[in-house]
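In this view, the complex is presented without one of its protein chains, the others remaining in place.
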């Protein structure tokens, strides 16, 4: 249950606000504004503000490229053209602000995207809530045998049950000791009049990386798409990818034309190396191709032939 | 006359838009949204979009500092506190987008503020208009005798008239030759059927730095205040300072509490060096102080004594 | 013991390298290059590379300000002048690269400095070592009664002993379970042939925030000084401040003139608000001053009068 009663009331109050504005406004996004979209067991993302829409991209491009853009009379074509040619500055003209609740180990990956504005809940100023992430058992997978950073097949039942028991037990113990060190109970009252407790900035170090934190995170559309490209990718860790997938849905509502261009020219596009291009050219000319003559590594060759129906010359 | 008829109509159309939104909205800023605020002889600034207001700063701070901010129940106090203690991330949670028309030499200073998003009119794609900056004669000042980067007293009449004549003549000649090289007239029609003209990206190099360019410029409030602090400063060149002053007015309308804090803790605040602090402490204790014993340079001493009524020990 | 045998050998090998270069070189910094400077119980900082020195700042300034800098013939004066007037771009022309080992909760503060380059040890790729931070007992302080983010007085013996016991016990348990979930022992061998273990990216979430991580961190001198100003400040948490203090020592060795200017114009300087300046002016003119008429908050008044010997008017 990611939200308590007072948070729900605050969201309802924000959602019922009605202001008149001459700014670009996306009615479909207004429908979900402030709403908590659940992610993982206790997390959420909320769109709390936005600036601009598809038309803002077009407007900025028309300033830059002036009369040059008149021939691309269609907004859809123009936005596709911009992304295809990496004319990315017009995408910086739209901005989104999110409120995100997420496990600390996910936050540690997320923060690496430096071109964003962040205000995180500070455990120096406040006591963290007793909320920690426990993976669903179908997420408990073994180390991938061929991917140094990823997961392979899901582990069997006795093992997954044991893992969940350990994670739960250790998080609960850590939290109980966190409160004990602070000398407060769960409602914040002092536990023991004879002890002073230690400072919040110290006690927090006992909490594990699956505890939840939260932040306001603001980013322009260009960098938002960079985030999505890296984090909605199958190589991203599941626990951040699931956030990115929810944000992909948000992008589709907010800027549908930019979303389509993003899918076409980024998320489902592929960068082909000089050598890979050469292999494809030969294959299309029906010339023999092989790993040995391709200049590709074994791994690259496998990747290329998994995408394209290329037959290796066996002679 | 910074705007032509079609631009005026576009602005009027934008201004008459009425959307309903649940986003934070500043009615006073809506009043001037899209409007061209004139600057210099042909320039302007227009606020074309914004995200957030004073309450967005407060909201972000309350997430970060949690229960710690409850005692600062008053928004004004909280915003002042944040700026005073350089807790600047909450100010990054508001954003503003401007359309600016400005001389190229001003644009060259402005662009040095790197943490902004920019889409500039491209003279590779379009022909520049015949608009160049001519200073008002009261701006035609001599090199300052004691400030390596600034202006001193205004030059006399025959000299200023000659300067304006030169600036006007050279800009007009440059522009006429620009069109000739492009082989077009002012309405864009071909001049001479037998010539091809040279590419826009080449011809533009003949234009001087007082020609006007324009851009969309987007920036968060923290970096906007950094811009204002440096560019609304008396040491900034007049031609950019006058833009900064108009933007100060915009800030006052947009985020009045942040504006007050900015004046108090930034624009009219002073950074006193370790040695300067020591001089002030002594002076307040009525102990003798002097340039020689202060550890200050002559220039620093003069600056300090121009702010504070400190008498040098003459013994 | 922050370093194992193979790391020590690698450091010794790096230190014994001798290349000839025409680049600016700081012999005093070469003396400590690659060396591990111990911080906290298992942490360190190592300078692993640098670009430029005090003369690089001067060189860049002379390009920018050209003949204007000739009068400031002295490098010391020029560097002081630059910092005093916030002409900070010349300081960006020097760069330093560090290898840092630090507790995760410290890393989470450190990473907020966005204008740096970072490569962190990834617990998706590798198993973390069994190294966690335990505060020295003189660091175990209570929450400060008047500072929402800081520490007050040190807690007494039975309490501090209990805290250390809890921290140690929980970290050891978490690590043991981390290995159990990975199904490896401390030397990396498989524990149980019948289990697959779970992926590293999952198991790591059981570790607490006092475990050590490490990274390469590279930053220009301007942003390095920003880091030092915020993190060597008494309000910074002790566990990051102690790193900043070691880095202050590094700065002194690397760029002694910039270091002196930094102390004078940043670390021991004070930003005085508009109202504070006014109070000081009055006090120096022996006019009556008081909290009520000052425009300062109680907190600001207290801070000002703690620095300056100002007597409040009691009439």
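Note that the chains take the letters A, B and C in the order they are written out, and that residue 1 is the start of every chain.
In this section, a contact is a pair of C-beta atoms (placed from the backbone, for glycine too) under 8 Å apart; a residue touches a chain by one contact, two chains touch by 3 or more.
Nothing here was measured: the structure is a model prediction, and the numbers come from that model.
Contact with the omitted chain, checked across C:21, C:187 or C:306, is made by C:21. The residue touching the chain not shown here, chosen from B:24, B:43, B:90 or B:103, is B:103. By the touch rule set out above, chain C reaches the unshown chain at residues 14-25, 27, 30, 33-34, 49-52, 56, 59-61, 63-69, 89-90, 92-93, 95, 97, 99, 117-122, 125-127, 214-216, 218, 220. Residues of chain B that touch the chain left out of the display are 103-105, 108, 111-112, 114-115, 118, 122, 124-125, 133, 135, 139-144, 148-153, 155-156, 159, 163, 166-167, 170-171, 173-174, 177, 180-182, 195-202, 204-210, 237. One chain is missing from the display, and on chain A it is touched by residues 65, 68, 77, 80, 84-86, 148-149, 230, 235, 263-265, 268-277, 280-281, 283-285, 297, 300, 307-310.
In the analysis below, only the chains that are shown with their structure count from here on.
With chains reduced to the mean position of their C-alpha atoms, the one farthest from chain A is B.
The distance from the centre of chain B to the centre of chain C, each centre being the mean of the chain's C-alpha atoms, comes to 33 Å.
Centroid to centroid, with C-alpha atoms defining each point, chain A and chain C lie 29 Å apart. In chain B, 65, 68 are the positions where the chain touches two or more neighbouring chains simultaneously.
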